[in-house]
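I have placed the structure first, in the form of structure tokens, so that the comments after it can refer back to it.
Here the complex is missing a single protein chain, while all its other protein chains stay put.
Our next item is chain A:
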Amino acid sequence: MTVMDPTLEEVKRRAEEREVLLDLENVSLSFGGVKAITNISFNIKKGEIRAIIGPNGAGKTSMLNVINGFYQPQEGVITFNGEKRSSMKPHLAVSQGIARTFQNVALFKGMSTLDNIMAGRATRMKRNMFWQMLYWGPAQREEIEHRKKVEEIIDFLEIQHIRRTPVGTLPYGLQKRVELARALAMEPELLLLDEPMAGMNLEEKEDMSRFILDVNDQLGTTIALIEHDMGVVMDLSDRVVVLDYGRKIADGVPEEVQSNQEVIDAYLGLSH
């Protein structure tokens, strides 16, 4: 009944078969004279867990910001779900199915866990302010439907006990989980996770890894994650792209990337 570890070829073949969800072609981003991203191309395929790694300042977070439309790259083409995308605002990215979590937790600290996750449903609520002011009727029915979805996410991430707790008072590991819950509430096709395990202890990391795998496996969500814990990256991801000083230095399955000399040099540093 045990699951056999697939061979390297098997892993590669599986990756090949998948459809491309997001494609970046020759993307460059600069802030004045500072080049954050230089001519990077890679893709994210449907249903995979794609890790973006690299030393500090390599441009990983900028990359995520480009993907979800927060930054506009000066050059390059981004194709999402087969559609070429021109200038875009983050809220449009959300409605297209891209959700994210942040490196520093960005929750509404004074609001309860439940309200924070409900906020994640905001873009999916159809009724206008008039109906919502009425309280009864269609707006209430809609809210109940959304609440059900939110409760399913709460159940999925096992945070029932903090449903009514203001998130500001929660430990860090749980806040991260609430943030993931809020991102999931958008029912995204592509989920961007910016250092989901930063500052967590071993047990919390294990929980988080399990949730990420479950999200990927059960909900079929495609995941792009930035993470510094190499153990986590190598265990979780299907493919890894490595950035250094805004350039792509490697791209492939974890085993390949791990043995790539350029990657090793970038992480350990080279004597000049």
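The working rule: a contact is a pair of C-beta atoms (placed from the backbone, for glycine too) under 8 Å apart; a residue touches a chain by one contact, two chains touch by 3 or more; residues count from 1.
FYI, contacts and distances are computed from a predicted model.
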Given the options "Long-chain-fatty-acid--CoA ligase", "Conserved protein", "Cytochrome c oxidase subunit 1" or "Glycosyltransferase family 4 protein", say which is the protein name UniProt records for the missing chain.
"Long-chain-fatty-acid--CoA ligase"
So which of A:75, A:152 or A:235 would be touching the chain we can't see?
A:152
One chain isn't shown here. Among A:10, A:75 or A:214, which residue touches it?
A:214
The one residue from A:91, A:141 or A:161 touching the chain left out of view is A:161
Using the touch definition from the top, which of A:10, A:75 or A:206 touches the missing chain?
A:206
Interface with the undisplayed chain - residues on chain A:
1-3, 147-148, 151-152, 154-156, 158, 160-161, 163-164, 202-203, 206, 210, 214, 217-218
